[in-house]
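The structure appears below as structure tokens.
Rather than the whole complex, this shows some of its chains in their spots.
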Amino acid sequence: MEKKVFKRTGGLTDIPMRYCPGCGHGIIHRLVAEVIEELGVQKRTIGIAPVGCSVFADEYFNCDMIQPPHGRGPAVATGMKRIRPDCVVFSYQGDGDLASIGMAETVHAAARAENITIIFVNNAIYGMTGGQMAPTTLIGMKSTTSPFGRDVKRAGYPIRMCEFLAALDAPGYLVRVSVHKPANVMKAKKAVKKAFQVQMEGLGFSMVEIISQCPTDWFLTPLQAVEYVEKQMIPYYPLGEYKTPFKKEEGKKEAKDKIEVEFRTDFN
Amino acid sequence: MTERILMKGNEALAEGAVRAGCRFFAGYPITPQNEIPEYMSWRLPEVGGTFIQAESEVAAINMIFGASACGARVMTSSSGPGISLKQEGISYIAGAEIPIFYADIMRGGPGLGNIAPAQGDYFQATRGGGHGDYRVIVFAPNSVIEMGNFPRICYELADKYRMPSMILADGLLGQMMEPIVYDFEPIDPKDFPEKDYLLGCTEGRERRVVRSYDLRPGYLEKNTLKLEKKFKSIEENEVRYDDTNMEGADLVMVAFGTASRVCKSAIPLAKEAGMKVGLLRPITLWPFPMKVLRQIADEVEHILVVEMNIGQMVEDVKLAVEGKSQVHFYGRPSGSVPVTEEIFEQVKMILKK
Amino acid sequence: MSRIEVDEKRCKGCGLCVIACPFGVLDLSDKFSSTGYYPAVMVKPEKCTGCTLCALVCPDVAIEVYKETKKAGAEK
Amino acid sequence: MYQGVIMSGFGGQGIVSAGILLANAGMIEDKYVTFFPAYGAEMRGGTANCSVVVSSEEVSSPVVARPDTVIVMNEPSLHRFESQLKPGGLMLINSSLVAAKPKREDIEIVFVDANTIAEKIGTLKVANMVMLGAYSKKTGAVNVDSLIKSLPKVYKKAKEDMLKKNQEALRKGMEEV
């Protein structure tokens, strides 16, 4: 007999996604949707789409969705979660959205240990608007607003959000994963699941930073793009967990299903 | 609270919002409205509500966006600089047709200006300081009683029309104390009627999306034309104003908020001096009482608009009057409050007595 | 024998599944799909183990994977 | 009847609560009242002042530009408000803390040794009430009984004993003028 071992999750709607071929957003959408389905919270999950390529997320996730102003996902999430603590609230955001215009909202939601989950898609570029420099654009990387490559003298240093937010005192869960290879995708899913669980257990702010490929605005083919993730992005953005709730404090409960993220750096 | 008690305008406003069912407030300190968040910070927890001091005005407006989309009666408040920062959010909320209520307790501007009472944000409030075609229902109280009792009406209209409503008051109304009685019993949020656009639990219904965008050619236009219809119906049905001494007036003053009180106090002086002077006080600034003004213009030669700015509402008055009366303007901008005698002087000058 | 199904309406021919498959089962078609892309197709269907790696990386959730099972009852 | 009063002194001298008490007294006498505190940056430096209007007519603006009465609780207040007082207006000065004298000659000046009197009652804190008592007697804007009746409304958390002392201070203030 034949068994369907991989099927499209009901956490997504049926609408074909409008992302470019090879874009990481699609993979990440699926992971989040599967986690929502698997945790059995689909009927009480509210998603927040960003302003960015994945503004379309509000058509794809099969749950209630809201579309906030650029960068303000964490603020909108705060309002929702405080009113509906019984709901699972996640905000899906790009690097421009979360780390540039939305920096204050991100930092303060984290500092408030606001009990929400952020899916942070770091593709080192402004995808939606056509490839401008992001706060996470690598040094030397070209973009339409850093046509000669990002120059630290003029444009400063790329921001590593996980490391940065980990310097706050508020508890929470911070992890960086990627979706450029099957093994990484699997780990990414575990990270997403753990982040949602952290929220469901009321352990504070959780953020999954996902290094994602943007073939279009990197001016690469999809295959070149996943290699770029491996060779260029991950060395600057090391994968792993940066904060786990109450890791050090004895006596307080651990988030269950803790994942140990040990990423291979060899790639063939 | 049927007993009259002395209350600060800002506190009366906050209490009025809570009594009207407000259960979520997010705001950021700014003078002269600080008593609102301060009051909310202890009062809301008392009724099981949530107070958040947001990291900024931008965050505050978006927090209430989220909270309202989840069903709470929400509020934010600020003064000029902070309200400016909220304009993007207000435009989104208007576009997404989510009800919110907020207050602008005006101070002197532009810029950092000062913290004295002013009315320089009239344009911003009535024309939509944000981008795109939208409107906000604007109430202009002129006493602590109204500061306390208008929030309920604002909430009702915001809910009815699914849009932002606001109170536009100068710092004086926020800071002063006067006796107040609430004209309504506290409302329990449990008694609100069901809304069919709220987010939360999808059990037994289709999923919902709250958004202000539509990239499909022509769709957003359709939505905006729907909004336009709504606005027209509000202009038809929700105008509120107050008039005094209009019978046979030779001159009608038009003023809102604190300026209207000062104008009112000039009426007896004028009467004594043998002049027939009336006062039209718009209570809703948008929708603006166009029709009544048009009627007045048919009968009265002089209209004197008094504002605590360099001339903003006067445009609406002119739009209503269409050249039929002479429209005069007297303004004290950026933190100066006119006194009775000044207004009387203006009246005398116009009527040349 | 295991197999995959590619939803042609979703596939955008990115090729991520092709490199993800450890057994060289997949390649891109040389014919356009109705949406204008060269979709993934099984070129060595007999080698498919149903490992799902291709599906894991597919950005358009265009792949479903079927695995041969011993007992009929295993499927619910 | 229209009385526009400014009260001014240090923060901590109970300026604001005295102003509210006066407004409350006017309210229970069914007069029109407004109270308006100095706010914001004006408060820097630990000064406090407020304006109260008690009137038989509706009050237009609670901002008192030309006060009928100024109650001066410390020296900086004297300098600040002397010029604003209406010609013929009343200046009530806490002579315990204010050594200087107003320069104007077109006003009525009354000194009250409020701190000394308050100290005798048992606490400096009621110096504001001494001044208010004097004010009510001098101007008749409100009845001292209304002030006394208002005490528990305004000082909601005050103990019985403290209310009594306030009451006593109000009466003593009346007797001073």
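Letters are used for the chains, namely A, B, C and D, taken in the order the chains are written, and counting of residues starts over at 1 for each.
In this section, a contact is a pair of C-beta atoms (placed from the backbone, for glycine too) under 8 Å apart; a residue touches a chain by one contact, two chains touch by 3 or more.
If you're wondering where the values come from, they're calculated on a predicted model, not measured in any experiment.
*Asks:* Would you give the formula describing how many of each protein chain the whole complex in this file includes?
*Replies:* Each protein chain kind appears in the complete file with these counts: A x2, B x2, C x2, D x2.
In the analysis below, only the chains that are shown with their structure count from here on.
*Asks:* Could you tell me the distance, in whole angstrom, between the mean C-alpha positions of subunit B and subunit D?
*Replies:* Whole-Å distance between the two chain centres: 34.
*Asks:* If you average the CA atoms of subunit C and of subunit D, how many Å lie between those two points?
*Replies:* Centre separation, subunit C to subunit D: 86 Å.
*Asks:* Would you kindly tell me how far, in whole Å, the mean C-alpha position of subunit C lies from that of subunit B?
*Replies:* Spacing between the chain centres: roughly 60 Å.
*Asks:* Which residues belonging to subunit B are in contact with no fewer than two other chains?
*Replies:* As it turns out, subunit B has no residue touching two or more other chains.
*Asks:* Two or more other chains in contact with one residue: find those residues in subunit C.
*Replies:* Correct list: empty.
*Asks:* If we count contacts the way the header does, which residues on subunit B are in touch with subunit A in the complex?
*Replies:* On the subunit B side, the touching residues are 23-24, 26, 50, 52, 54-56, 58-60, 62-72, 74, 88-89, 92, 96, 199-203, 207-213.
*Asks:* State the interface residues of subunit D toward subunit B in the complex, per the touch definition above.
*Replies:* Subunit D reaches subunit B through residues 20, 23-24, 27, 33-37, 39-41, 57-63, 65, 153.
*Asks:* Using the touch definition up top, name the residues of subunit A that touch subunit B in the complex.
*Replies:* Residue positions touching the partner: 42-44, 46, 48-49, 55, 58-59, 62-69, 72, 75-80, 82-84, 86-87, 104-105, 107-108.
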